[in-house]
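Taking it in order: structure first as structure tokens, then the write-up.
Moving on, here comes chain A:
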Amino acid sequence: ELVFPSLSYRTGPYAANGIPFADGYADYLTLVNERDGGIGGEKINMIECETGYNTEKGVECYESTKSQGALVYQPLSTGITYQLIPKATADGIPIHSLGYGRTSAKNGKVFSHVFNYPANYWDGASIAVKHLLDENGGDLSSKTIALIYHNSAYGKEPIRTLEELSEKHNFDLTLLPVDHPGQEQKSQWLQIRREKPDYVLMWGWGVMNQVAIQEAANIRYPMDQFIGIWWSGSENDVKPAGKAADGYKALNFHAPGDDFAVYDALEEHVWSAGKGAGAGDQKGTVLYNRGLYAAMLAVEAARKAQEIHGTMQIDASMMRDGLEQLSMTEAKMEELGLKDFGPTFEASCENHGGSGKAAVNQWDAESGTWEVITDYIQSDQEVLDALIEEDSAAYAAENNIEQSCS
Partner candidate 1 sequence: MPDQLLFAIEVTLNGLMAGVLYALVALGFVLIFKASGIFNYAQGVMALFAALTLVGIMEGQVPFEHLINVTFGTEIHGFGWEVPALLAILLTMVVMVLFAWAVNWIVLRHLVNQEPIILFMATIGLAYFLEGLGDMMWGSDIKTLDVGLPQGINTWIDETTFNAFGYGFFIDNLDLVATLIAILLVAALVAFSQYTKQGRALRAVADDHQAALSVGISLNFIWVLTWSIAGFVALVAGIMWGAKSGVQFSLSLIALKALPVLMLGGFTSIPGAIVGGLIIGVGEKLFEFLIGPLVGGATENWFAYVLALIFLVFRPQGLFGEKIIERV
Partner candidate 2 sequence: MTGPGMSAGARGRSDVRDSLDHEVTADGRKIGGVLMDMRSITLRFGGVEAIKNISFDIREGEIRAIIGPNGAGKSSMLNVISGFYVPQEGEVWFRGSRRPPMKPYQVARQGIARTFQNIALFEGMSVLDNVMTGRLTQMKTGMAAQALWWGKAQREEVENRARVEQIIDFLEIQHIRKTPVGRLPYGLKKRVELARALAADPMLLLLDEPMAGMNVEEKEDMSRFILDVNDEFGTTIALIEHDMGVVMDLSDRVVVMDYGRKIGDGTPAEVRSNQDVIDAYLGVSHD
Partner candidate 3 sequence: MLDAGRTEETLLEVKNIEVIYNSVILVLKGVSLSVPRGGITALLGGNGAGKTTTLKAISNLLRSERGMVTKGSILHRGERIQDLNPSDMVKRGVVQVMEGRHCFEHLTVEENLLTGAYTRSDGRAKIDADLEMVYAYFPRLKERRRSQAGYTSGGEQQMVAIGRAMMARPETILLDEPSMGLAPQLVEEIFGIVKSLNENEGVSFLLAEQNTNVALRFAHHGYILESGRVVMDGAAADLRENPDVKEFYLGMSDEGRKSFRDVRSYRRRKRWLS
């Protein structure tokens, strides 16, 4: 039996985002169980534990599931991730924080048990800038970019990167913090209206996203010059603003929509069999797909671990090896019924962060779907590597970790 805990948040302030993710995660694992009889014949036992996006409940969930042989954690909240990184490392259980958590965990030499592929926040910042460079013929000089961000550790993540990039590409950067929860953003948007930045980037979360998009519409800010990070790019964020949100862009490191072979399999083995998770109304949404994607990576890593260690009954440390040697190729994705669903990448001991690729999606309010408008864009590794090196080195020093790759 392979234990995959799912620390979900179907309640609390961010429930609307937690539900689709948890559903996607659960449905994919059910699919593997129902269709393939598990991974390599070992059934998956998914234990769902409700955190409500609350760190303390996260601890409780971690402690209650870890003794049952958990293989990998998806903590799903910045707070829980930070707080589990040392704990889980000490307990020898890997963490996969997919597109969130601690960015410098990309450095596997320091963070032996933490994986954050396929892309992280700094990648996100860089990719957004790259996209803008593309749109402007490679030149952003004398342009202004405003960053509107959730005034928390998460929201502040891209600042450093953007500052570096603004030096490199000569654009002006304006910072606009929004305090939690972010229901009132008049000041920020009046400022944007006054200063008319050429582009607005957003690192928002929860209600902040919906309000920002509505306010942008209210001041008639051109939506296609407004780009959100992947946690500001779900249907939930754009729908409340209705038609006005049309043209809003967001980054994403996997595909939206349900146009994939795996969906047929899900229909056949899971939903029509009445085994779907939740209310079953989340299929094909961005966050559902993200949950699905997370589950798929976990399953593939487990498969890899079985392969490496030659046993079907893997434990957490074997799972770690599987995660570290995971390689997602186009062929493999196609085989899984997920052609072009996510970027290709190859993890390694040094690189726990994947290829750092994401694509830009754009909201089409008419059809109510996200359109993928670019290929997977590669982030500016040159700038980022140095930053990651620096931050992880600081962490290593603080916690007496020897950088190594075994």
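Here is the rule we go by: a contact is a pair of C-beta atoms (placed from the backbone, for glycine too) under 8 Å apart; a residue touches a chain by one contact, two chains touch by 3 or more; residues count from 1.
If you want to know what made the cut, all candidates are chains of the complex that A comes from, given by their letters.
Remember, predicted model here, so these are calculated numbers, not experimental data.
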Of 1, 2 or 3, the one touching chain A somewhere in this complex: 1
Residue ranges of chain A in contact with candidate 1 within the complex: 10-16, 19, 151, 175-181, 183-184, 186-187, 190-191, 193-194, 206-207, 210-211, 214-215, 217-220, 236, 239-240, 242, 244, 274, 278-279, 281
